[in-house]
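A protein chain is absent from this complex, but the other protein chains hold their places.
Letters A, B and C mark the chains as written, and numbering starts fresh at 1 in each.
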Amino acid sequence: MNFASDNWAGASPRIIEALARGADGIAPAYGQDDLTRELKARLADLFGREVGVLFAATGSAANSLALSALSPPYGAVYAYEEAHIVGDEAGAPEFFTQGARLVPIAGAGGKLTPAGLEATLARGSGSGSAIPRPAVLSITQATESGTVYRRGEITALTEIARARGLKVHMDGARFANAFAFLAKADGISPADITWKAGVDALAFGLTKNGALMAEAVLLFEPEKAAELEWLRKRSGHVVSKAWPIAAQFLAMLENDHWLDLARHANAMATALSQGLVAAGHRLGYETQANEVFAVLPKAMIAQLRQAGARLYEWPVHGLPADRLPADDADLVRLVTSFATKGEEVERFLALAG
Amino acid sequence: MNFASDNWAGASPRIIEALARGADGIAPAYGQDDLTRELKARLADLFGREVGVLFAATGSAANSLALSALSPPYGAVYAYEEAHIVGDEAGAPEFFTQGARLVPIAGAGGKLTPAGLEATLARGSGSGSAIPRPAVLSITQATESGTVYRRGEITALTEIARARGLKVHMDGARFANAFAFLAKADGISPADITWKAGVDALAFGLTKNGALMAEAVLLFEPEKAAELEWLRKRSGHVVSKAWPIAAQFLAMLENDHWLDLARHANAMATALSQGLVAAGHRLGYETQANEVFAVLPKAMIAQLRQAGARLYEWPVHGLPADRLPADDADLVRLVTSFATKGEEVERFLALAG
Amino acid sequence: MNFASDNWAGASPRIIEALARGADGIAPAYGQDDLTRELKARLADLFGREVGVLFAATGSAANSLALSALSPPYGAVYAYEEAHIVGDEAGAPEFFTQGARLVPIAGAGGKLTPAGLEATLARGSGSGSAIPRPAVLSITQATESGTVYRRGEITALTEIARARGLKVHMDGARFANAFAFLAKADGISPADITWKAGVDALAFGLTKNGALMAEAVLLFEPEKAAELEWLRKRSGHVVSKAWPIAAQFLAMLENDHWLDLARHANAMATALSQGLVAAGHRLGYETQANEVFAVLPKAMIAQLRQAGARLYEWPVHGLPADRLPADDADLVRLVTSFATKGEEVERFLALAG
Partner (left out) sequence: MNFASDNWAGASPRIIEALARGADGIAPAYGQDDLTRELKARLADLFGREVGVLFAATGSAANSLALSALSPPYGAVYAYEEAHIVGDEAGAPEFFTQGARLVPIAGAGGKLTPAGLEATLARGSGSGSAIPRPAVLSITQATESGTVYRRGEITALTEIARARGLKVHMDGARFANAFAFLAKADGISPADITWKAGVDALAFGLTKNGALMAEAVLLFEPEKAAELEWLRKRSGHVVSKAWPIAAQFLAMLENDHWLDLARHANAMATALSQGLVAAGHRLGYETQANEVFAVLPKAMIAQLRQAGARLYEWPVHGLPADRLPADDADLVRLVTSFATKGEEVERFLALAG
C-alpha cells in the first residue's frame, strides 16, 4: 500500500524496453542524437506549435530553468504559497535566477485566485519603493493539493499577469494527471491549457507518471531557447547521453501511454477518495488528479501504517476552517501512481472503513 | 517644510569641517588610515566590546553585507513585511547572499511580534519539505513606521530566533533616533539593545542623521569580519579613500553630536505629532522616533503641498482596521531630521489645524 | 568505427538489467532508498574509508558541486588550461561556486607540472593586490589528453597546494580508465591516488565507462556533505528517483565490471595507438587511457570519414613544438570505449596504414 508518493513507484516496463533498445547503439552526445530530434518533433505535434525543448534532470531544475528564462535576477515570481517552487526546492529558483524573489500568495483549494493575485500585485511599498520588478506568475498544474486548474481558471490568472507585463510559468510535474482529468471533462488539448491559455514556459515532467527520469522545459517562445541553453549548460543539466531521456519521453507519448498511466493513477485516487467519503471521512481538497487529502483519526493512521500503508501527514495550512482536523485527527496525503493496484486501494479502504 | 525624508536634508556643518580637515593631508588607502583605526576604537568604546567594523556606501549595502555574513545562500531571512530590506532594496539581500530568501511576516505597529514570528517559523511545508534553511531574523530599529522596539521586545524576538539557531540582524538606518528615544526612556546603552539583546550584526547608519555618507556593518562576532571583508571587496564597497567616512562617523560621535541631532529630529516629530492629534487628526502609528504617520483629508494634503510642504502618501498595509483612512483621506508620512526647523513644524501645524 | 567519444556509446547490458530489476519495485524518493544506502557502503569499501556521496546528473555538475564545497565565492581555482572545467563546461564552475575564478595554467603532456603550478601561485599582483583567494587545485584523471597522473605526480602537485592552504579536486570523468592503467602498472588502490594522495573531493563518473548516467561527488571530508547537500538540492540535482543511479553504480562495481570495461577501452586505445605508430604516424600525447591523439594527413582523415570513421580534429594547443602537425595534416582525437570492437580498430588501421 504505497501512497507515500508517485515518485516512489518504479517505472513502466515500456520505459525499460526503450532504454534497452538504445543501449545497443551509438548516439551523438549532448542532445545531438536522433531520438532527441524525434522527440522535439513529437512535442511540436502534441502542442500544436513549435516549442523549445530542454531536458533537465529534475522537475526542480526544469522549473528553475524556466523561471530563469522568464525573470531577470531582480525580478519577482508570484506563486501559491504552498507551491513546490516555494516550499520544496530549497531555493533552487533563487539560485537559477540569480536572486529573483518568490512572492507567496494565499489561495483556495490549493490554487491561486484572481482576487488574491490582484491584491498582491496591487500592493506597492511606499514612495521610494523598490521591490524586485514583478516578472513571472507561476501556476502548478495539477496543484500540490491534487486539484486541477480548469482552462478558464488559468486564463483568468494569466490575463491579470499579462496586463502587468508578467510572463507565465507552469509547473507541470503532474501535468499528465491534470490533462487526463481535463481532457475527460472538457475535451481540450494540451495547447488549450498552456500557450493558448497564456503560458510561456511549461516544466513538463513524466517521472512521477512512470518514467525513471523524464523532465523538460518547454518554451513557447522558442527563440528564447538559445539563451536558456547557455544557462542550462552551466547548471550541469546538459547530460552527455541525452538519448535515454528522449527515449523515455517517446515511449510515454507513443500511443498515449502517458495518458493511460495518468488515467489509471487518477482512477485509483478517485476510488480511494470516494471510498473514504463513503466511510464518513472528510476530504481536505477535492480529488481531481492523483492525490487524495483526507482527515483521518490519528489512531486509524497508526493502524494503517502498521498494516503496511505508506502515507504522509500533511500541513493543514491553506485548508478552509471547516475542513481542519480535530485534535485527535490529522490531514493525510495519499498519492496514487501508474503502479497502484486496485487491491491496494481496496485493502486500504477496508482498514479505513 | 521638508517632511519628505531625512535623507533629503543636507549635512551637519561639523561633517564638512571634518572633511575639510582631512582633505589637506595624506592617508593610506582602503581603510588603512589613522581615522579609520581611531573610529574602530571609538565604536568599541561605544558598544562596550570589540566589534568588527566594515564601511559600506549605503544602508542597503550595509544590511545586505550583514545578511551575507549571517546566512548561507540557501538560507531564509525573516523580517517584518514592510521592512526596508523587503520592500525598498530591490533584491539587494538576495544579491549579496547569493539567493537567500526573504520571508515577510505580518506584525503590529510596524513591528514584528513574538507570536507572528513563532507561527511563521513553525510552518513547515510537507514531508519532503525543503524550504531554504531558517538562518536569520532581521529587526529594524527604529522601524519604518516610526516606532521603536524596547529592550524587552527585542529580546522576546531574539530568544525565539536563537532557540532555532537563527542569527539576528538589526537594520539601524535610524538607530540614532531609536537610541535617543530609548536612552531617554529607559536609561540604556547601545550594547543593551544590540549584542546584549541577542543581535549579531548591526547596520549602523548616520547618513539620515546628518552625515553625507556614513554607513557601516558592525559585527558582534568580530571573527567573522575577515570573511566579510572578502565579500565586501567584491561588492565594490571598499572605498579607496576611507578616511572621509571615518571622519564623518568620528565627527558624529564626538561629544554625542549624533544624539543631539537625533534628539532634535525626534523632538520635531513629537511636536508635529502632538499638534496633529490636538487638531483632531488620527495617527497611524505611535510617534516614537522621527517619523509621523497621520491620517489627513486629501484636500488638506493638496493645500499643504501647495504651501510648499514635502511629504508622501503612504501605504496603509499593516495599519489596524480602526486607523484606516476614510475615502476622502490618506495616510501621510512626515519625516523630520536634524535640519528641521521649529518654524517649519509650526507652519505645517497652522495649515493642518 | 565510432571514435568520436566514449559518451557516444550506449550502455552495458548489465546497466539495463539493473534498471529492469528496480523498475518493478517501490523505493523511497530523494536518495532514501536501499540501493543508494548499499552503494554508499560499497564506495566506502572501495575507497577504504568513509566518504560523502552525492549524485549529480552530469560530470560537469559533479565537478562544480565539488568545487563549491571546496571554494568560497571569492576563491580561485587552479587547473590545467585545457581542463574540462576550463574549456568545456560553459561557466558551470563559476555558477555553482557563485563566482570563483578559474585560473588556467600551462602544462606538459596534458598535465599540470609542479613548476607551472608553483609559478602561478607565486605570482601576486601589486601591493594593493586583491586577487580572488587561492582556494582549490583541480586535477583531471585521466587527462583530456589521454594521459594519466601517476601517484607521485599527484602528490607532487597536492603537496604544493596544501602548503598554501588549497583544497584539491579531482575530475574523474575517466577515473576508471586512469585506475585501470595505474592498477596494472603500479599495484595501487583507488585510495592511493585520491585521498591518500591529498585529494579532498573526487567527481567520480561511470557514464563514459558504460553507464547511462552515473556521476557522483565523493567527499573525503564527509562532514562537508550536509552543507553540499543543500547546495545540491538548490541546483536541481537531487533526483526524485535516485535508485536508478545507485543501481547503475552498483552494477558497475559488482565483480569489477567497471574495471573490465575500462581495461577493454584502454586495450582498444593501445592497439589503435600502436598500429598508428607502426604505420609511421606521430602521436600527440602518450596513449595511457582510452584516448589516442595522432597526427594524420588531412586527405587520410577525409578518407577515414568517408569510410564511416567518427573522429574529431583537435586543437594543438599544449602540444610540444616537435609534435605539431604539418600544414597538410591535423591532430585527431580517437576515443575508444567499452563498446569498441576489435574489428573497428583493425578496419581503422587498415585504412590508416
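The rule is short, and it goes like this: contacts are C-beta pairs under 8 Å (C-beta built on N, C-alpha and C of every residue); 3 or more make two chains touch, one makes a residue touch a chain.
Fair warning: this is a prediction, and the values are worked out from it, not measured in the lab.
Asker: Please provide the labels of all shown chains that the missing chain touches.
Answerer: Within the full complex, the chain left out of view touches A, B, C.
Asker: Which one, B:Thr207, B:Asn290 or B:Thr336, makes contact with the chain that was left out?
Answerer: B:Thr207
Asker: Of the residues listed, B:Thr113, B:Ser189 or B:Ser235, which one is in contact with the missing chain?
Answerer: B:Ser235
Asker: Looking at the whole complex, which of A:Glu159, A:Glu227 or A:Glu346 touches the chain that is not displayed?
Answerer: Among A:Glu159, A:Glu227 or A:Glu346, only A:Glu227 touches the chain that is not shown.
Asker: Have a look at C:Arg14, C:Lys40 or C:Arg101 and name the one touching the chain we're not showing.
Answerer: C:Arg101
Asker: For chain C, which residues touch the unseen chain?
Answerer: 5, 73-74, 82, 86-91, 94-95, 98-102, 123-132, 144, 312-315, 317, 333
Asker: Could you please point out the chain B residues that touch the chain left off the display?
Answerer: Residues in contact with the chain left out: 2, 4-5, 7-13, 15-16, 19-20, 22-29, 56-62, 64-65, 89-92, 94-96, 207-208, 212-213, 230, 233-241, 244, 339.
Asker: Footprint of the hidden chain on chain A, which residues?
Answerer: Against the left-out chain, chain A lists 29-30, 72-74, 98-99, 128, 130, 133, 227, 230-231, 233-234.
Convention: only the chains that are shown with their structure count from here on.
Asker: List the centre-to-centre spacing of chain A and chain B in whole Å, with centres computed as mean CA coordinates.
Answerer: The computed centroid separation for chain A versus chain B comes out at 41 Å.
Asker: At what distance in angstrom does the C-alpha mean of chain C lie from that of chain A?
Answerer: 35
Asker: Please output the residue numbers of chain C that touch at least 2 other chains, ranges allowed.
Answerer: In chain C, the residues touching two or more other chains are 29, 230, 233-234.
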